[in-house]
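Let me begin by presenting the structure, written as structure tokens, before commenting on it.
Heads up, one of the protein chains got dropped from this complex, but the rest are sitting where they should.
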Amino acid sequence: MLKARLATCGFSSRQRKNGVPLREEFTKGIIRQNPVISLTPLGLCPTLAVTTSLKNGIAMGVATTAVLVSSNLIISIFKRLIPKEIRIPCYIVVIASFVTIVELTMQATLPPALNQQLGIFIPLIVVNCIILGRAEAFASKNTVAASFLDGLGAGLGFVLALALVSGIRELLGNGTLWGLAISGRYEPAATMIMAPGAFLVLGLLLGGYNLVRGRGAVSAAHAERIRPASRKPKGGEGVR
Amino acid sequence: MNLSAYLAIIFGSIFVNNFVLARFLGLCPFVGVSKKTDEAVGMGMAVIFVMTLASAATWCIYHFVLLPGEQTGQNILSFVIGNRVSLVPILKNVSYILVIATLVQLVEIAMRKMSPGLYRALGIYLPLITTNCAVMGVALLNTTDAPRHFNFLEATVQGFSAGIGFLLAMLLMSAIRERLALSEVPESLRGLPVAFICAAMMALSFLGFAGILGTG
Partner (left out) sequence: MEINVIIGPVIALAALGIAFGVGLAIASAKLKVSRDPRLEEIIELLPGVNCGACGYSGCEAMAAALVKGEVDPSSCALIAPDAAKRAAEIAGTGLGQKTKKAAVVLCRAEGVADNFDYFGIGDCAAAALSQGGPTACRYACIGLGTCASVCPFDAITMGDDGLPKVDIDKCVACGKCVAACPRGIIILAPTNRYIHVLCSSRDKGALVRKLCKAGCIACKLCEKACKFDAIKVEDNIAKIDYEKCTLCGACVEACPRGIIRDIREEETRPTAAAAAAAEQVNSKE
């Protein structure tokens, strides 16, 4: 029974899933279905917290991608062995294990200053909604190859979003990019490095996304409601 | 029982290092559930509840399971594997998240049975909080990433105040968003973008608390 189950899990030789070429599973995560810059952003906490410089942002993104890809892979391989009722705790344990691996690797290989700046947000990759969401929505239902590529694509999209936010923040808040001073005469705005700058940059980026995608149009009913008050006279002249 | 230490923890977690506006934890429910004030209050209450319990539980796991016997003399596993291995960096992620998930599940089961009224008020938000970075974050900030060693009461108080800070931020945000929904915001900024810009203003004002506690 176990052998039969193992034989059927994940290792399919199909190259297409529902007619979608595998290449597409990879590219969709980068721009079109970017996990952060979309209508329903996920993974906001690291996006705002560690993007104080381009280096930090990209390091965080790469770490998250590593966890995403590995957990997608494992969950997709073992998807038929995990009972439906306890699937979420199982996914969480898998993800947490990979986060521990990534965390210990980073502590061993990267400079301590970087690790200190990333702080608790590396362990917090465990509860990053992107990873659990991809696992639940995709890896548990698709082939190993597709899940791998989906994880890679989404991870790259995440890196892109983080790079964008951190690039802007570092440029405006520190006058540098990747540690290299850009212009001598620019007086950096320190708030960009701090909390308000994070929210501001992300808000404007999301607004820009809506603009480009042409979203945000309100229904006529709502537009009617928010126009300034113009009350109709109550069926007669005033009585005074 | 150093009262000023506790006051520093409380004030620090609510205002100076507000978990949402200064530490960037718990942002997904912050923007997701803050469109109406009554939803925001329900969510905030649930978060306070879970954070307090999670702080207590993870502190216990940290001290009784993870720390090597040499440091505290209380490691349960020292009987089995001796005192030479620090399980902290290896197991902290998995054990904390397991504890939190189990706790929330337990609380939901118990609440359903014992207090249906409370369940109706905040039960629906409980699963949302399990994978919330605020809860995991406070667990880490109480134990492994704490500036100094916290005892059990200090850790629990920090969890409780962090939840209150979260509730405060949620209340402010939902009040602003309710008014924003009726205002003439440019089309592409409507909804989430303008909410973030408001959060930026809120964070800016909370920056005013920085430095009140000295180097704390």
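Going by the order they are written in, the chains are A and B; count residues from 1 in each one.
Definition applied: a residue touches a chain if its C-beta (ideal position, glycine included) is under 8 Å from a C-beta of that chain, and two chains touch if they have at least 3 such contacts.
Keep in mind that what you see is a predicted model, and the values were worked out from it rather than measured.
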| item | value |
| --- | --- |
| Chain not shown: contacting residue from B:L91, B:A146 or B:L171 | B:L91 |
| Per the touch definition above, residue among B:A110, B:L153, B:A175 or B:A210 touching the missing chain | B:A110 |
| Chain B residues that touch the omitted chain in the full complex | 61, 65-66, 77, 80-82, 84-85, 87, 90-91, 94-95, 98-99, 102, 105-106, 109-110, 112-114, 120, 179, 182-183 |
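Note that in this section only the chains that are shown with their structure count from here on.
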| item | value |
| --- | --- |
| Mean-CA-position distance for chain B and chain A (Å) | 21 |
| Of all residues in chain B, those that touch chain A in their complex | 21-28, 31, 89-94, 97-98, 101, 131-133, 135-137, 140-141, 145, 182-184, 186-197, 199-201, 203-204, 206-207 |
| Chain A residues touching chain B - in the complex, by the definition given at the top | 39, 41-42, 44-45, 48-49, 88-89, 92-93, 96-97, 99-100, 103-104, 107, 119-120, 123-124, 126-129, 132, 191, 194-200, 202-204, 206-208, 210-211, 215-218, 225-227 |
